[in-house]
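What you see is the complex with one protein chain gone and the rest in place.
Let's look at chain A:
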Amino acid sequence: MPTVSMTVNGKKVSGEVEGRILLVQFLRENLRLTGTHVGCDTSQCGACVVHVNGDSMKSCTLLAVQAEGAEVTTIEGLADGDTLHPMQEAFRDNHGLQCGFCTPGMVMSAVDLVKKNPKASEHEIREWLEGNICRCTGYHNIVKSIQQAQQTM
């Protein structure tokens, strides 16, 4: 089995994986970073979004071996110790989550949006979120959360 090495949340990690293993499986099963979720099998739901070399990416669309040498940040690596990232704080302030299942992917995707387009309009925010499905919130408070984070990030 091939060995893969990468940096996850600032720590160097490596592991033996079958070639077919996806990055999300490597994170959840090998590293036990279960904050990244799997909500579908067709790369639509976005529950598995992480940052790979600074860009948001669905971790079900990459094989683990394709992330060789990459810098990966998961939801577990976003806060600074006990201090929540401004996007996490914004989701809490605005009730941007209910069951919490889509939340890690939603937050990681939103952080990338605000980095890339800090002044995104409501329309642009809603379009960006096309790849993240939430069944609980109706997106209303997710949009509000991201708008708050645009001010605080």
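Definition applied: a residue touches a chain if its C-beta (ideal position, glycine included) is under 8 Å from a C-beta of that chain, and two chains touch if they have at least 3 such contacts; residues count from 1.
In this text, contacts and distances are computed from a predicted model.
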Task: Hidden subunit of the complex - UniProt protein name among "ABC transporter permease", "Xanthine dehydrogenase, molybdenum binding subunit apoprotein", "Spore maturation protein" or "Hsp20/alpha crystallin family protein" - done: "Xanthine dehydrogenase, molybdenum binding subunit apoprotein"
Open item on the list: Can you say which of A:S5, A:T34 or A:T152 touches the chain missing from this structure?
Closed with: A:T34
- [ ] Against the chain that's been left off, what residues of chain A make contact? List them.
- [x] 18, 20, 28, 32-42, 44-45, 47, 74-76, 78-79, 84, 88, 91-93, 95, 97-104, 107, 122-123, 125-127, 129-130, 132-143
